[in-house]
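One protein chain omitted, others in place.
Every chain is named by a letter (A, B, C, D and E) in the order it is written, and numbering of its residues begins at 1.
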């Protein structure tokens, strides 16, 4: 939240700069099973964000001392490609990506039935190919579908999106321009039943604004959940072309 | 030892810039058992140096290949807080702190009865919160008390201080200003019986000056030993308030 | 291959700047068994290149998870001393040295009878003390002799040298000046029987030029093989002074 | 295995206590441990604070030095926050560069300072595009007995509020107090079944389902939140925690930061 | 042990197929898998290409930024090539900085671009000795089903050929297409007994004796070669591979790079 450096107007005739209503998500595109080597995978676009998630496991833990005797551990690695942002990013994790990886893992872990697979690991890898505000939520959405694609037993899917505050108004799913000059950002993740597994916030909000932001983000998550569910249903109703190396068979656009 | 860049006088009427006699230590303050999580701990001030030492162990060695079958290994990590020196120090160990850690470990190891605890480790951690010349000796003094506080069996305590040469004169326990512009620095550590376990020297000294420096430093160590001993006696004569989370109960000032 | 920045002539009366014919190697000097601690060792000069190779093993593998149950693994570490090149090199491996280590290991591994020593490792270390184009080939030559000196069972020796293109002409064993301003460089390594185990190329060559370069380099390798063989024969015919700490007993110059 | 068993037993014990509305150390669910705060102990730092939250002990040092601005904010000072979870402070901490727990801690502390606007970054510009003041906030954990977030955040703002910009040392005019415009305070609760417990100690943290940190400003706005640990939290619980967090933060602000 | 046994069985199987002149997926020995190439998908990059070689998938992004030249080439732009073998792409890849396989891949891709003279480095000089354009070629492996060398090289040249120098953004004039003067194409074969098989998949790579990559330019010259994997290769086999490599490269160049 840098604060507005110059007077920009973020609304025109009640619409946002990209033509969206305040409570409207950006267009979403999902493909499941896009990678041959991974046990499960998902490519997702949310607006200009392009992310790809892969799941490997349950598999053996290396190094061994990380093993848990009563359950599987979950690892999550969020990584931005060098070319995904305006100024080239040095390859490899930075402090931000360590934090995003931690909270994303904690957003998914509660729904994974880790006790089914003691002493093993479920690895989730998310690569951001293009970033435009909202990569952590896009990554969690893709990872959730990839986990299902990998056949990892889960209590439910997890859906994720953010609400923000721009020009004094609470909006759903802020894009980069709104995020850079906006006044607050509240990414959440939740189950279809409304249990929240990720919650972060920066900026400045009153309690009432926070409440409005959570309501908006919740509604966004529910729309995303429907898309995630549909792409998985489509995928598994066409499973005649099964096999570890099949490419993208299901695609869903909003 | 940078050599004197401008003509500074380090003595006035036989006293040093901070009013000390040439053979006088800086004021010392000690508290034992200051940390709840550590098995033993000690906070120490020597002049403007503020250090804190913690001991964990004997405990299991990780990684396992470092285990010794006939004795405990001793590890020592000397670390300066970023804010402890004039110009902010990058966090983490540098070459100097690796050397200080090595010689400090070698100063304490000879008195630790490591053969009592085969295959285990005694970890000593020293954090420098403020530095003013003499942090390695302050760290060793604090670590020695913390080892005793942790109940690690030892042949004796170790006491440590430096002598230096300033304006042609041998002085005890040089402070930062004397160290920066002085002509030599000789830190030592020893048992109460006078067996030396740490000896370093830089600068330029004749054999006679070295002899004088060792004599002075030895006398300094003996004073420090008395303080260490007293704080431990006080600590253990008030042991009605025992328990792993008791805070600083003994304090000794000179 | 930087391309020629200024018009330099690399030939005078059919000879190269250092007086060599186009198909002539630089002077070679070899000493075997030059190190006391290593199981096998070799010092080699090829022109202004000065390299030293040591072999340790077969010995236990650390860390254990690198062990192979049916054979020994081979490790190769090519390292340039900081002072070996014009501008001081930062100590430690860089990207170039990782690649050189990989291709050098792959150049030697095919002749090492690794199946004799399951679960163990043969470590090859090459230190470049002075570099003048051709250090990887000099390193492989020295390493090959050091492996023999260590008694590692091998199908054959490996010999290595490069051909290059300078001023439109294919030459054997380019020196630094020729390499910097030359048009192509083709380092190879091979068995005495002509089986190629290393092949790299950069620059720009027609198929015919590549053929000529390989022929030249092959002839160079054969000459080097004779030198390697002779120094080893000499070494083992004087084995009355055997023992792990004997220094350089055989030396061969061309 | 025994660690797992012990954890289960401890969890059971704390859970049963909680059903009776009790905590192991007798505190009310929304009650903080005793807080002590000393500033200025580290003369070599430009600002410093030693915070004790029960037995949890954190030293925060602030150093202010001239340096280059970021290219996209040429007329703004820079805040760099780091947290060192040194192995002296807990048997669970290991030597080495900050792991994800240390990084998260530093970033949440940073978020409170940054998002509240506590430091007016534009006032830290010396020469636009060339030289600005860099404010290093170094959090040094000394004893981890739980709730490092609140202790570290409190130490950071206290150290900043008592910090001096060492202008004289760099021939940039006279020294002056670092201007601080807001007083963010972090308040952390853990969730445990249906209960919400503030200022958790290490035991409570280790058995909690999830944890929520809320950072509030002097005017009662929220300027940062962070859920950590896997586990679910409902909207209702969030609002409940936010309400109490605002109250507790206000008390801490008034009592220790004299605002 | 079972991995070793499986490898032996697979090797036997592939070997016997090969004796009959066959490959597991029915291709001819010198036949490539289906290639697909899309450029410009990453709007935030200055050039990008998504390459599919069968199921092998590689994304290459090119970023062009002003920076300092190397001191020994003050009037030349800089090419920096990096390859990330991220663990998403294969169960064999681990997180962390590039290992020797990733470094070799990046260096061979770099060699093709550099030695072919595809990029006129002197045209990338802005102010001699002070400021030049730095061309970052970032190879991001997404799915490793074999022959990363050819896929990555193809992605690199395709991304460069469609890249824009973002001059306007840095107030250095108008944007213009990155001038590309040659079109290096890498072609890789593995050797397997006496046979030579092009565009190997992961199984074929894992059982091959050795591997040879040949990079050729538009005029049929060779601008880079790299043998990798331990194993022997004869001069005759080298020449045979070079001959076919030139043909395949020509086909790829014509079909996908429109040269």
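The rule is short, and it goes like this: a residue touches a chain if its C-beta (ideal position, glycine included) is under 8 Å from a C-beta of that chain, and two chains touch if they have at least 3 such contacts.
All figures in this text were calculated on a predicted structure; none of them were measured in a lab.
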item	value
Which displayed chains the unshown chain touches	B, C
Residue in contact with the excluded chain [from C:46, C:74 or C:131]	C:131
Which of B:31, B:45, B:109 or B:149 contacts the chain that the document leaves out	B:109
Residue numbers in chain C that touch the chain omitted from display	35-38, 48, 50, 52-54, 56, 59, 77, 79, 81-88, 91-92, 123, 125-127, 129-132, 245, 247
Chain not shown, touching residues in chain B	1-2, 69-70, 95-96, 98-99, 101-103, 105-107, 109-110, 186, 191, 194-207, 210-211, 214, 218
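Here is the rule we use: only the chains that are shown with their structure count from here on.
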item	value
Shared interface partners, meaning chains that touch chain A and chain C	E
Rounded Å distance, chain A centre to chain B centre (Cα mean)	51
Distance between chain centroids, defined by C-alpha means - chain A, chain D (Å)	27
For chain E, residues contacting two or more additional chains	none
Multi-chain contact residues (two or more partners), chain A	none
Chain contact topology (line, ring, star, complete or other)	line
Touch relationships between chains, expressed as pairs	A-D, A-E, B-D, C-E
